[in-house]
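One structure, pasted below without further comment.
Here the complex is missing one protein chain, while the rest keep their positions.
Chains: A and B, in written order; residue numbering restarts at 1 for each.
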Amino acid sequence: MVNPVLLIVVPLGLAFTVPLFGFISKKTVKYIPVVAMGFNLILSLLLIPRVLEHPLVLSIGGFPPPFCINLTVGPLGILLSAVIALIGFLVSIYAMDYIRKGSVEKYQMLYILLLVGATGAVLTGDIFNLFVFFEILCISSYALVAYFGDSLGVEAAIKYLIQGAIGSTFMLLGIGLLYGMFGTLNMADIAKNIKLQNSIPISLFVPLALFITGMGVEAAIFPLNSWLPDAHSSAPSSISAILSGIAIKIGVYGVVRVMFTLFGMPSIFHLLLFIGIITLLIGELAAFGQTNIKRMLAYSSIGQIGLIVFALGIATPYGISGGLFQILSHALSKALLFLAVGYMIYRTGSMDISTFQGIGRKMPLTSLAFTIGAFSLIGLPPFIGFPSKFLIVRAALAKKEGILFIVLIFLVLFATIIEGAYFFRVIQVLYFKENKENQDKKDAPFSALVPLIILTVFILFIGIYPKPVMKLLRLASWELLNKMDYIKWVLGAG
Amino acid sequence: MTFLYNYIYYIGCFGLVFIGLYIILVKHNLIKIIIGLNILDTGVNLFLISIGYIKKGTAPIFSNPGINPNRMVDPVPQALVLTAIVIGVAVLALALSLAIMVYQHYGTLNLRKVKQQRW
Partner (left out) sequence: MRKIFSLIILGILAFGIWYSLKNIPFATHKTKVGKYYVYKGIKETGATNIVTSVVVNYRGFDTLGEVTVLFIAAIGLGAILATRKKKKRKEIEKPSLILYTGCYLLFPLILLFGAYIFIHGHLTPGGGFQGGAIIASAFLLRYLGCPERKINRKASDATESLGGLIFVLLGLLGLIVGGYFLLNFLPKGVPNLLFSAGIIPIIYIAIGFKVGSELAGVIDNLIEESK
């Protein structure tokens, strides 16, 4: 019988054995993350049919739910852990050849532990356990951003660390206030004690604000995102792909879990709408004026997170499915973009866009991958970005609340046009300019091309045929909207 | 007087929290900011422990099997604080190693001068 605890425990055990393998032979160390993430991917895909019938609730230690820690594996949890396993697996294949300097053994350990933290955070059903796994994720990413040890990386890492540490302290304060008021740490139990009223009293609003601020630092929503451009552009490219593709989504998951399952009152969802739109506009406008390609991609990540938060704030089944689908599509596209850019930077030696002139002819497969990723992010038809953005706009149109939503949809389309503008500018430099210096560059090595090709296949396949994913997304959005069902699964009869 | 009795612990631990936040927001030197982070963590841990206190309570340890469990303090916040202290130590260790590297690359610990990447 497959048990979802193995999704967290087996990679953790493999991470502990990496130094022991390092004593035997240094070469086997880079295969261990591939094995761990492959196991996770297979296990999550095997668990999806079981979870679709009935969500699994497991207790750790054998005691009944409010008196122990429990894992609540619902459709949302298994969807996110499958995405994490897929992207982790592909980037670990890429990193087998990309990471050569520094202490490679320690990189592999930190990489596995980052993904263990992410998987644990989406599967758990206890709020202090969410804090602990969130800290595992954040602390590994502080260490990985400074991995190369150059001056840019260290500066980005120290600023990220200070802001992240303040954020997690705020989250701990929120947990303390909730424990003092309700006397329990289980998410379903706290949700049972918070009645669904229309307006929220101040004594409950303060823990909610502390949670949004604390997890919002990791999610990079509007006033708290000044660490992101530095961190995602100074990290090694494989880590940038993981940070943009997975780590910031876990921050959004935390905010959404607290807002929908713990609190769940309809008057607070408008907050998410406004934060989302402001973040979207700031991200896209700032990306338009960048000349450093990784910084441009980092600002584009901020914009996409704004779009995801906006979609989740619409709080109807279509809106939340659209937001979750956008999480999947952005993770795939942004990982593809960062992995392609990684080797382009390595061959030309600089991150400035003007030095990429004419690479389209010398590194054809890599540039094709970049182009496909860019088209998918903008939302052009045969790729995965199109159904996800279409679903979001349709959800916003269906919510007939007057002129406000029409204005918001206009702003979303305006941001999409700006995205198209800056990506087309880069593609023009890649293919249509000539440069004598880049005449003799070879394409990326085989172990880097394999993940690029697999990601492209996924983007095309789900873009053309999104039906199998839609069922899972619809069940996940029902899970978020119905707080009472969640309480009934975990605690028996509500 | 009863106001003071009821709130003195909360005033103490939130005083530490606000002093820590003020240091992080205002000071320039990296080591002072790290110390401020530590004071902030200490304040939050004190707040968590003070939630579990019961009037005239004793430690939850059954050293003789016949002790009355009615007057024991809550053991759960103590378990939470154990974990939170260790997490604070881990962040502190990483911050100090980054401070060593910042000094090696930039020659100064003044965070306002460490600004190679702007816009």
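Points worth noting:
We take it that contacts are C-beta pairs under 8 Å (C-beta built on N, C-alpha and C of every residue); 3 or more make two chains touch, one makes a residue touch a chain.
The structure presented is a predicted model; accordingly, all values stated were derived computationally and were not measured.
Across the entire complex, the residue among A:42, A:68 or A:464 in touch with the chain not shown is A:68. Residue-wise, the contact with the chain that is not shown comes from A:113, picked out of A:41, A:56 or A:113.
Seen from subunit B, the chain kept out of the figure touches residues 5-7, 9-10, 14, 18, 21-22, 25-26, 50-55, 59-63, 65, 69, 72, 74-76, 78-79, 82-83, 86-87, 89-91, 93-94, 96-98, 100-101, 104. Even with one chain removed from view, subunit A keeps its contact list with that chain: residues 3, 5, 9, 12-13, 16-20, 23, 58-63, 66-69, 101-103, 106-107, 109-110, 113, 116-117, 120, 128-129, 132-133, 135-136, 139-140, 142-143, 146-149, 154, 157, 173, 177, 179-181, 183-185, 202-203, 205-207, 209.
As a convention for this text, only the chains that are shown with their structure count from here on.
Taken in their complex, subunit B has these residues touching subunit A: 17, 21, 24, 30, 33, 37, 40-41, 44, 47-48, 51, 76-77, 80, 83-84, 87, 90-91, 94-95, 98-99, 101-102, 105-106, 111, 114-117. Across the complex, subunit A meets subunit B through its residues 128, 132, 135, 139, 142-143, 146, 149-152, 154-158, 161-162, 165-166, 168-169, 172-173, 175-176, 179-180, 185, 229-230, 233-234, 295.
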